[in-house]
Each structure stands twice: as C-alpha cells, then as structure tokens.
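Every protein chain except one is present and positioned as in the full complex.
After this line comes subunit A, so read on.
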C-alpha cells in the first residue's frame, strides 16, 4: 500500500488559492486546515505572482506520442482517435497542489472605495486574474477587507467591482480584520465545492453522452467524475463512477491495441489495481465489510486468468500478490474489521463468504503464496534464458512515464530530456532487472510472519502452523537454518499432537536438514529417529524422489524410513575407531563424544524405545527374590541390536545390567551401575520392529520401602545410549502418533493380568519387629482426674537402639479435640483431652538424660525416647492423660527402633499399638432451693417474671432459704467423696450473701463412699443480704477420688457453678401456724399471719377453702387491712376427721396493692393426723 502515491491513498483535499493581503494568509490557511474536511491553501502574497498559478514545472517536454490529456479533454476539437494513455500520473497531485478550486482575491476596502488610481489597480489585477483562471473554470471570490465594521461603503464602487469581476453578490465578501468563520465557511463549503461540482457535472455529461467511443476516455472520465465526487465527499457517486471506470477498463482487455501487448496489459492491470484500491477503500471506510470482501473476490476472479504472456508469468504473480497484500493492509487498517460480519453473511451474495476471508491474515498468507509463485517463476525464467541472466541494472534510463502504468525511456538530448516509448522487449528487460534487485524472500517472510501472528491471535492454530511451515521453508531456502528450525518446530508440535503423520514427516525432514546444517548432531539424531519411528506404512514408492514437491525428507514411505534408519544408525553406532568424519552425513565427529538420548513420557521419541516394566508381586518380603519383567518395544523399521541394557531403580543397589553376550564388552562401564552388581547375560538382545522384547529376571532387595524401576538405558555401540523412562503396563499411555494405526497390538507381558495391572514399583515389607509394646490400662477415664496409662516396652529377640515412642491422641467421635466452645466454663484449656505428662521409667531417668532424652509433649502428641535395651530387657513409662470433657479418644502408641545398633543404613522397625479410651463424667451435681417452712413470701418477680429470668429462682431478702446440693455418681466406678463445700467466686458474693452448712453442723460425714448410681446430698442455708436481681452463689467444690485406689493418689477437685438467683424484698409474708401433728377428733388452732413489711397500708383479701378432712370454724373470706410493719392474724379452729397426711384448708391471699394472689405450697400446708396420741419416744423420733 505504501507503494501508492499519497494522493491515491488518502481522500482528495480541496485546494484554495489566496491572493493579496499576505498578512492574513497564515491565519486563514490555518483555519482552512482545521476544517473538517481540511482544505489546503496556496498563498500568493500579491497579484504579481499570478503567473505562477497553474504554471507547469515539468522539465520533460513531451514527444508527439504523448499528448496532454487535459488539453485534449478541454479542447473542443474533434475527439482524437487515440491518446497516449488512460490516466495521467500527476493528475491527482495536480488537483491537490496546483489547480485550486477557488481563487480568493483580497483587497483592502480603501483600495476599492478610496483613491481612483488604486481602484484602477484593483481592476487591472482582477482582469489579469480572470484571464488566468477563466479557461479552467476556477471560481473567483473577491474579499473586501475592512479596517472596521462601520466603514463607509460606496454602493457604486461595489456594483462596479462586481461588474468588473463578473460576479454576483454572493462572491463578494466583506471581511473584518478578525477571522470571520462565515468567510471561511463560505470559502470552503459553497465556493470550493462548486468548482468540483461543475467540473464533475461537465465531465459526467460527456460520459453520459458517450461522446467518446473510446473506452480509454470513458475510463478516464469516469475516474475524474469519481475523484470530483470524492472532493465533494459524495462517496456514493464516487463509488459508482469508480466501478464504472473499473468495468470499462475490464472491457479494454483484448480490445485495446494502443501499446505493445505486454505493456498494454500491464497498464490495464495497474489502473485496475488503483481503481480497485479506491473502491475497496471507499467500501471499507463506509463500513461495508461484506461488500468489500465480495468486491475483492470479483476483482480477483476477473483478473486471475488474465495472465498475459506465459513466459513472463512472474509479472502476473507479482501483481496478484500485490492485490492480496494491499487488501490485507486495507482490512487491517480499516475500522470495520472489528465489526461482526454475521449479518447477511451467506445467502445474499451468490458467493458465500467464510470466516477467514474477513481476516487480514488470510490475505497476507495468499499474498506471500503468490509472491512465492512469482519468485519461483522468476528463478525459472532466469535459469532458462541466458539473456535474462545477463540483464543487469544497465537499463536504468527507463522510468515510469507520464501515464499511469506506462513506462518510457528517458533520453537526454542536450539540455532537454525526452521520453520515448519502448518496446516489449525493452520493457521486459527493465522489469527483470528490477525484479532481480527486489528481495522477494524478505517480503514473503514478513507477510507470513504477520499472518502467523495474526492467526495465532485468532487461535487458528492450524493455519498458524501452516504459516509457520511456509515461513520456515522460506528461511530454509534462504539458508537461515536456525530461524527455519524455530518455525518448523512450531508446526511440528501441532502435527505431532494431532497425529498428522505425513505432514509431520515433511516437517521433520526439513528439521533434520536444519540440524545438519547447524551441525547439531543430537538434534539430527533425534529428528531422524522420530521420523523413522513414525507410523508411515505406505509402500508406494512411485513418487519421484527428486520431485520438488517433497521436502528434503523425501516421500513418506517405508523405504524412506528404512534408508533414514540405516543412515542414522551407521552414524551413531560407528565403531570406536578414530573417524574424522562420516561420509555424506556432513558431521564432523570427535571419537570421544558420546551421544545420550533421554526419552521421557512426553518425548516424541517414545516409539523408538518404549520400556515397560512390571513386578510380579505387589508386596515382597525383604531379602526374597521377586520376578521382574522388562519389556521393550521399538517402532523402528529395522531390527536393532542392543549391546547392553542397564535397569535403574530408586534403590541403586538393585540396579543391574543385561549384557548381549554376542557383543564385545565395552571398556567404558556405566556410572550408574556399581561394579559387583547383578549382571545378566542374554544370548541376543535384538529389538524386532513392533514386537515386545520380554526379559524376566529375579531381583531382591534388602531395604524395605518402595522399590521402583526408574529407567532403562540401552547402549548401542560404544558411544550411543538411549535412556527410556520406565512405565508401568497398567498406566502406560498409548503412543500419540501410533494410537490411530490399525496395527495388531501385543501385550508387554505374556501374563495378561500383569499386562493390565502390572506396576513398575513394588513395596518391600519391613522385617518382623521382635519387641512388644503393651498398654497397661483401659478405660474408662473420668473427667478431671489424671488418667495414668502405663506403657511397657519389652524386648523379645531384638535389642532396641535409639528407640522412640510416639504417642498420639486422636478424637474418635469426630468434632476434633480442638474445638472448645468459648462460653463453656471448663474450656480454659484448648483441648478437651490432653497429655499432661510422661513419667520416665522408674530408675532409668539417668540414662534417659544421657541419651539426650527426647521428650516432647504437646497436648495431643508426645515423643519419648526409649533407652537402649538389650534382649529380654524391658522399660516402662507412665502416660498421664487428662480429660476435660467426656469424650472417647483413640490412643496411638508407636515405637520405632533400630535392631542392630547405630548402623546408618539399617532401617528403623516400627510397632504400632492403639487403644480406645472412654472419658466419662464422674459425678452429676444438682441443686435445689427451698424456702423457709410455712412462711410464704409475696415475691413479685415470681408472679410477673422478668423476661430474661426464666429459670432463675427467687429468694426473699434477709430470710433463711435452704439450698440442697446433691452429687450423684454416674460412673461405673465406686468413688470416695471427701468434701463438699460452697465457695464464692469473688469478694462481692461474700458480702451480699451468707451461706452456712446445714443445720447440724459437723454431723454430716466428712467423706462418703458412693457406689455407682448413689447420690450424696448436702444442705446449706442461704441468707441473702443484698437486694439484687442476680446474685452469684459461688460454686460447689467437690473433692473425690477413686475408691479403693492408691491411698496416696491425690484428690480430684471438681467444681460446679451454682446458678444465680434473684433476691428481692417481699412486701407481704404469710406464715402458717399449726401444730406439727393432730389427733383425730381433737381440735387444734390453725393461725395464718399476714405480715406487712412495708411502710404502707396493705389491704389483703383472703379466702379459705373448705377441706373434707376437717371441720372448720372461722371466717371463710374477708378483706383485712394490715398496718405498716405490723401483722394480722387469722385464727381458725380445726377438728380433724380423717387419719393420715391431710391437707389443711387452703388459704389464698390477694394483695390489693399489688393485685397479686399467693398461696402457701401444698407441702407446707399439710399435717399428719394420728388416730390417737402417739407415745412419747415415737413422737420424738418422728419429729427428728
């Protein structure tokens, strides 16, 4: 695209000429430039420069064969029968830089309206200006520059001015010293465009009249109309006329006879190219992507077959390549490319378009393709004809002529230069010499690179791979093997991945040559081996090996594989004799340079040597023999003999060598296999193509743990080794290029089970440990106590050296040992169960400290070192575990030791023991409050409970309440309870409450034995002294231990927090007075006292319900007023009628002030009725 002149590449720019008043020119020019679209301005300082306007500066005078097309067009003379060319080269430029559409003449107003001499000068300037521009129809504008807007204007002079300039008022403008946008606007819009419109119309009329029968003129006129339309930004008309021009031009092919045949076609093609360029640009800028692509299709289709002379076909390819390139560049720069092209993609046009045709990359690729054609055509031409070879740059005097697409010879005759038309032969000589100078391959590489990058960005990997391949081939042809190799590798990777064998073969053939040229022997061997191992099964050898369609690898056939196989193996398996170079291969090889190939699981060389290894057992005992099968497979076309094989394991002592006894023993031993390791001899080690070579041996290992086969190393000849990663038959992946082949698949091992499930690794057991670890106790453990677990290590045949005991506590039930809920009282520790300590063995403390005594204890993990033990000795320790929560726990104990002293290579033996221990709650503590006997307090909180004190018990202030604390043994073990006491948690509690042991102080037993399920109760009295809604009563402290255990064992202290209580003063207290018992038939007094504890008068309503067992005297219901701080007594006489425990008549008191009703509790208001007076002793014991 850059080859095109700028005036063709960019839309035309209007031109305005300015005369006079040069100080304004700069600002006006600037303003015109900033217009949208911009306008160029030619500035002439004064009218003396009129002659410069439209002056020709051509130094070349035309010979008679070249006539000025404009003069032809403008003259009214009869249409000439023939003209020199279709388009003039500088016509576009002329309209951009020389021929203005408008001349603006600036006159100061005082020149016009002032002095008559100055007026005359103005008139003469106008006349001379008119004489220049009239023939060209250039518009004239007279601008009167006023010094101030209110200047006096003489109408007469103005009319005279118009008359002189032959202009109507529209073309005479007034202008103040400041830039007036109206002025420039009218300059640009109306006046300049008017010229292009009129010119366009004038020429269009010629086209329409068909005044010219010559197609040449038709093309030219259409072109001009289109250009004028472009000036006016009338894109639609421009497009229409460009297309007309294009079609007329196409008709000229074969009809035009003006120039010699080759040049004639060249001219047409070049003009077609320019027209096509214009059309494509207009379409693309208009956003008509689909139309542009379709247009390009048509353009390509209509000129594809217009080859011209087949001898010089390179001209055509050159032209074709340029079409693609220019369109690619246009597409790339066009903003429309990003748009979706989905709309009316297919169906609307008869040529359906595909995705790629909207990508510049596609065109770049094809441009490169055609340029390649051109290059090869040119090379062919140069090689065929000797004349062509001789052509050098001597014919430099040929230059492009004044017409587009024509060339002429520049002759110097004295001072003047003349152009002469040339013959086809001269033209061809000229083009060949030009083409020779041109570096085609650089262009091809650049375009292909662009295409490659763009396809890569589009994720069109295969297209990119093809571009990379073409690119690499171009590099290869221009002898740049390192760049070529880079791009060949890119495409080889994709072909490998997708299994396109023929394509891969081709690329590898090139890659092989690249490495040969680069002198990279290893690469060369790798590529050769990969090629050889490709699944090429074609026997067809009819293709000519020297056919240029094949790469250096030749056709992909079996014989091709075989010959490469032989070539590479003679190269690498040469004898150790000093060879300076191997014939034909092009490599200089030093005798002592070994070649080592590593084949891993992703290597493309896997088909060359596939090693599958399987142990016959999944688990083996140490020091026993185990069968082991090694299977090798090669896809090389010819059998390969291996000198020796080395099998390498993760335990290097197991490595062994398999030697081919037919081959001489090479002096150079391997590094990986120690001397003295296992060596097997095989009568022959030949890898037959596509057949497994199966070898089974017995190996043993003394070391326990994993034994894994890592790799198999094959040595072929003294200097060549291939190391293949060992694979398990069970996990063996198919070979990527071979998996689609229809070959018969055989199993790597004869045993089909092994072939499916065989593993390349086996587990070697540890030797049996001969040491016993016993855990001396079992559960259940009780929460709070230090649970002791004796651990005894007893040697039974093995001595114990550097023993280590690992202890682990693992939660059984799930939920973890580490999730204390913060709100809970016991969770001060972070663990529910923890190891508190480990007591070293009795009497062994010293030795422990000597050995360094590893003793680490964490909450759920402990590590203790065990002193060295001789056979038969034992050692023990005690583990203390504490439960904070009832929880089952798994205890794991593992002992690791060395049986044979401190030898470094021996392995530790391990013994594992585990035990589940339940953690249980020993005691269940509960408490109960009891109010004073037969005294009922009106506790308002109990009647109308506060919302947040649901379960809180209320106690009356300054009254003695009873608290019963009971502890129940809920474990399965008898416990000894030592003491129970209540202790306050803080100072505040002590001042606000008084707690005493139960009434009979000291007579409760100091310790009690609790069998499972038994309950121990203790009574406390509580007198709250402070009125508070939340009184902390402290907590119960319980000391206990297992019954019958060790006397020295410490007591376990358990805490139980008592609930908080609500303390309030009661306004009314009702107490019942009745004898402790009654006797049938004997009356007794039953008094109810209502005591007012407030400073207010209390009105109390009472109601007494009848009871069946008693006869009652007294008022049933009434309302009484109780004075402040006094009491009212209701007295009744009752006669019991029935024996036994009887309910006294129930009294209900209702406080009017608090509208609260309360009753004594049922327990308090009952009495036992004896049938007769009991005896004194009996009575005494019952009251106790």
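General observations
Convention: contacts are C-beta pairs under 8 Å (C-beta built on N, C-alpha and C of every residue); 3 or more make two chains touch, one makes a residue touch a chain; residues count from 1.
Just so we're on the same page, contacts and distances are computed from a predicted model.
Taking the options "Exosome complex subunit Rrp46", "Translation initiation factor eIF2B subunit beta", "Trafficking protein particle complex subunit 2-like protein" or "Sedlin" in turn, only "Trafficking protein particle complex subunit 2-like protein" matches the UniProt protein name of the chain that is not displayed.
Considering the full assembly, A:369 is the residue among A:157, A:206 or A:369 that touches the omitted chain. Summary of contacts with the chain left out: across A:398, A:466 or A:693, the touching residue is A:466.
Remark: the omitted chain is touched by one listed residue; of A:198, A:498 or A:959 this is A:498.
Although one chain is not drawn, its touching partners on subunit A can still be listed: residues 301, 340-343, 345-346, 352, 354-357, 362, 366, 369, 455, 460-463, 465-466, 469, 495, 498-503, 506, 543-544, 547, 549-550, 739-742.
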